[in-house]
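Everything below concerns the one structure shown next.
In this view, the complex is presented without one of its protein chains, the others remaining in place.
To keep things simple, chains are lettered A, B and C as they appear, and every chain counts its residues starting from 1.
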Amino acid sequence: MQATEKTLNEIKAKIPYVDVKKEKLTSVVYVQKELLFNVLKAIKEDFGFKLFIDHSVVDTLEADNRFEAFYILYNVDTKERILVKTKTEHALPSVEKLWFAAKWAERECYDMFGINYEGHEHLVRAFMWDTYSHYPLRKDFPLGGYETVELPSLNESTFGDNLSGTMNYKRTHTYVPTLKDLEYTERNRIKKKAQVVLNWGPLHPGTHGTMWFLFDLEGERIVQTDVILGQLHRGVEKLAEHEPYQQFLVYTDRMDYISGLCSNQAWTVTVERLLGIEDMVPLKAKYIRTMMSELQRINSHLLWLGTYALDLGALTIFLYAFKEREKIMDIIEGITGARLTISYTRIGGVRMDLPQGALDVIESFVKFFPKELKDWEKILSRNRIWVKRNKEVGVLTKEDIYFYGLTGAVARGSGVFYDIRKLEPYDAYSMVDFDVPLGENGDCYDRYLVRVEEMRQSIRIIEQCLQKLKTMSPNEPFMAESGDPKKLKLTLDGIGLKVPAGEVYSSGENPRGELGFYINSKGGLKPYRVKIRPGSFYNLCVYPHLMENRYIADAVTVLASLDPVVGEVDR
Amino acid sequence: MIKKVFEKPLNFLETIFFLDFIKGMSVTIKQAFTKTITTHYPYEKLTAPKRFRGFFGHKTVNGLEPQPAFDEWAERMKVEPQPSKSRCVVCYLCKKACPVPDLFEIDGKKLENGKKVVSVFNMNLMLCTFCGLCVDACPVDCLFQSDIQETASFSRKDAILNLEKLELIGKVWQDRREQEPDRIWIDDEAREKLWRENKLNLRKVDNA
Amino acid sequence: MSIIALGIIIAVKVVVILVIILGIGAYLTLVERKVAAHIQRRPGPMVVGWHGLLQPLADGIKLLTKEDILPSSANPILYNLAIVMALVPATLVFAVVPFGPEVHVFGYDIKPILTDVNIGIILAFAFGSLAVYGVALSGWASNSKYALIGALRKAGIIISYEVVITFAALGPIMLAKSLSTYDIVMAQIHQKVWYIFLQPISFVVFVFALLAETGRVPFDIQEAEAELVTGFTVEYGGMKFGLFPLVEWYVEVLSLSSILAVLYLGGWSPLNIPFIGFVDPFFFLGAWSGFIWFIIKVSILFLLVLWLHWTLPRYRIDQITTVAWKVMLPLALFNILISAFIAPLLRG
Partner (left out) sequence: MAYIGLLSLLVVMLGLSVVLISLNWLLGPKKKESYKTYPYECGVPLYDDTAQTTFHQGYYILGLLLLLFDIEVAYLFPWAVVYSLLGVFGFLEVFLFLLILTFGLVYAWRKGALDWQFDLESL
């Protein structure tokens, strides 16, 4: 929910030199950049907007004060969200003292826009290597990049069978880092303090993807850690500026590739809110989306559980979890046609109605799954080794949650009631009944219990959706009908979907935390700027803090319990 | 609304008799004597569901086109339908709907009677995301996605579908699977075997 | 007994041990894969041979035809010596394992034990603890950080469990009043009791120490694939890589299981009803039934190890040492006290 008029007025009364504005979808506080730090501090401490959601920059291409920066903050107690905006030429004060998460967001802005943050402790690039000299998200950076190095295609050199026209695969590539660049980067990121610096990743089974950690080791003790991101960086935000709204859906699949449906849903809901057609979406579509994304949540949590147990040595659970996961994959494949990159939702509904037999299959899955879950818990939950490995490891207090901008199961594991499905219900979540599991100690064990319980709650939601969907006839619409096709064109393919000017921040509760989309639209077919708020990225930012003075063996425990996915971290 | 999660710690008796280990081991031994749930790929293969989004194909003109859309679009684009050839009306809507438009290369050629017919339709599937937006866009139910999923090849050339390949895939599809009902899975027996422990019983095919 | 006969007997015994190491050791990989697969609801290897029966052979051929790679910064002598140091002591343990009772073949009385000496158990523990050198050397010689950490972890485990395993073994020795493996079994047969019934604490401690010494779950931290990829073997390839798991996971488990069977399960003796006698369904085989009982006991122990391996998660290094010194060692000391009271009550 956006901050109310009342809160905005209170802010205006307390801090007179800011401008406040309540727009249709956002509540904005405008402030001069010189006063930014103090204003944010006051908003954080006096008004309770403690949770850091996101920070980024919009390149307006205006002659003076080219960049418009925004900070998105959340008040967990009053369930209000606020945007703080400022304008700058190329420099901003760093707010890393207020939120550590801002440190990483600022690094990203420095990397992508070349904004210089004054007072930042260690301002290095977030995704690109340190010898890279461009700022890719600036508007004057071409979509294809600067063509500098041409890589020979393997086929050309082996078979010599290139084709002509647009079908040829002789594609120019942008500059790729050499070993020297990487070596410079790794030495720039971490200054050795202890005995040995160990490269942990990117090609490592424990990192769940291509994450590159540097551990400064004193024996088994990790003295300091840094993460080198960007192994999977594809510039999704840049691509979003060049894709129509519907077509960008395809890229949301590929961000958090474990839970494509939830990302689809979050993006679709965001665009629907921007269009103002959230209420026009048929009830059936809403229920289908909710049910499918809960299935996807179980799917994603199963992958988490499997790899978590695998990391701690219990390989069998991994196979058990994948056995059930395969069933969900089969269901999703039968309904949507794809297993991983699903692209099922559409702006205004879903792509297809449920096929025959889908409800039967889901019902039989839902009936059996809790039994299986109980079996796994028998192996793990009270096992003395499992408890020893997880309790008192990676402890996060409530204050940490706010300071590091953590969301999702990580926040709930520490007892912070933060679940977008409850706080800001989208689709059918307001119509179904479910509990939010909360932990107490905020250690890995609590996060484990929370996620396991979440699977059970997801089953509850799916059951309710099933009951509802059974009563609906197959003839009911699954796509919204536009009242006036000239003004608003809602089709399955999304050709010619025009979106009014405006901005919106809306988020969905992904299995890995809050996935938010900030859309800045200047009207027309394509968004002007899309900022994705990835849950994994901010959940990962607490990792170096948690790993201080821990064992190498805890590295896998903590990483798996934070459960980041590289596709979402790097985008 | 809020559910606190916790788990009891082991008590003394459970600790000294290793009851936690025994419980876990009882689960694993139980599973060890249950039937396996694997499909022995590539000796055994499941049939992909009808909705599966695999390689693309062009349905051919066989009298089952969606009417009146097909005639209208053929009129509008001045295209002459050729029997057992692609239904494509060269409307470029698929290219428009594609997130990566570069992968399509479409062209039509003029016939002697002044009408058009599709002559070039290349899809570079190296770039394709298999999202199905082009299929949604196709107004005449020509472009579709088949169940071809084993697409690995030694040359990138094989990843490019030209008009002939597309028509061939389409014809095979029309013979083989087009008439199937819109069901979640088609191979009920194999799936029920896989879902043995769930006691799945799919309702018989409803051909209505 | 003539020199020639003695030579032939020794040669046969050595060949039997070699078969155990290479043949049975290799086929245990198949057993492990099958057990693990079925626990995980998979069929395991099915393609090479009937139900994968030729799989170990195929694996062996694959490993043998790999390229021989020496890491650029490794120390070549230590790098290869590590394999010798890992393989040889682990197999020497079999020299003191009595596989069965004395049998009468071709007019000779043969004890199926290679070296029946009066310090058999001590020899077994001595060779067992030598195995750590192989791991430590490989970690140091391959000059990779993962290998080094893995090797040092293994040393940490050995440091903790070496003491525990010897203290645990003291109990049965006190009851049997002998250090010879053969005599320990004979003592159990005379006293008509397996020592597992008199020494349950010591048995449990010994089983955990066995898991630790052989690097099985929950103590497989030296190769923890999620943290250290494969720990000390990370720079080894081909047969050199194949030998480490063969030694650690199969040969050592077999040898220590044999010692365990000797100490607690009465070696080759048939099923025991404490203080009453033995029940032998294989009585018609005469003295040879002992071999069957020995094989049964060792296989059950091996399957138990596998069962534990594929169920439990793994400990952290500090937890392993803590458990060893704070739980296992006091228990083992306590067990000696109990044995001191039990021992005089037993018939010599």
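Going forward, contacts are C-beta pairs under 8 Å (C-beta built on N, C-alpha and C of every residue); 3 or more make two chains touch, one makes a residue touch a chain.
If you're wondering where the values come from, they're calculated on a predicted model, not measured in any experiment.
The chain not shown here is in contact, across the full complex, with A, C. From the options C:Gly156, C:Gly215, C:Gly267 or C:Gly290, the residue with contact to the chain not on display is C:Gly156. When the full complex is taken into account, the listed residue touching the unshown chain is C:Leu64, out of C:Leu64, C:Val105, C:Leu271 or C:Leu285. Across C:Ala95, C:Leu198 or C:Ala212, the residue that sits in touch with the chain not pictured is C:Ala95.
In the full complex, the hidden chain is touched by chain A at residues 179, 182-183, 186-187, 190, 192, 195-204, 212, 214, 217-221, 549. One chain is missing from the display, and on chain C it is touched by residues 6, 10-11, 13-14, 17-18, 63-74, 80, 83-84, 87-88, 91-92, 94-95, 114-117, 122-123, 140, 142-149, 152, 155-156, 159-160, 162-163, 166-167, 170, 173-174, 177-179, 229, 234-235, 237-240, 243, 317-318, 321-322, 325-326, 329-330, 333, 336-337, 340, 343-344, 348.
Going forward, only the chains that are shown with their structure count from here on.
Of all chains, the one whose CA centroid is most distant from that of chain A is C.
More inter-chain C-beta contacts link the pair A-B than the other of A-B and B-C. Each chain gets one centre point, the mean of its Cα atoms, and the points for chain A and chain C are 49 Å apart. Work out the mean CA point of chain A and of chain B, and you get 27 Å between them. Chain B and chain C have Cα centroids separated by 52 Å.
In chain C, the residues that touch at least two other chains are 39-42, 310-312. The multi-chain contact residues of chain A, meaning those touching 2 or more other chains, are 316, 320, 323, 379-380, 383. Of all residues in chain B, only 21, 24-25, 27-29, 31-38, 40 touch chain C in the complex they form. By the touch rule above, chain C contacts chain B in their complex via residues 35, 37-43, 46, 307-308, 310-312. Of all the residues in chain A, the ones that touch chain B in their complex are 153, 155, 159, 161, 163, 165-167, 169, 243, 246-251, 253-254, 316, 320, 323, 327, 330-331, 333-338, 341, 343, 351-352, 355-358, 360-361, 364-365, 367-368, 375-376, 378-384, 387, 417, 422, 435-440, 445-446, 449-450, 452-453, 457, 491-495.
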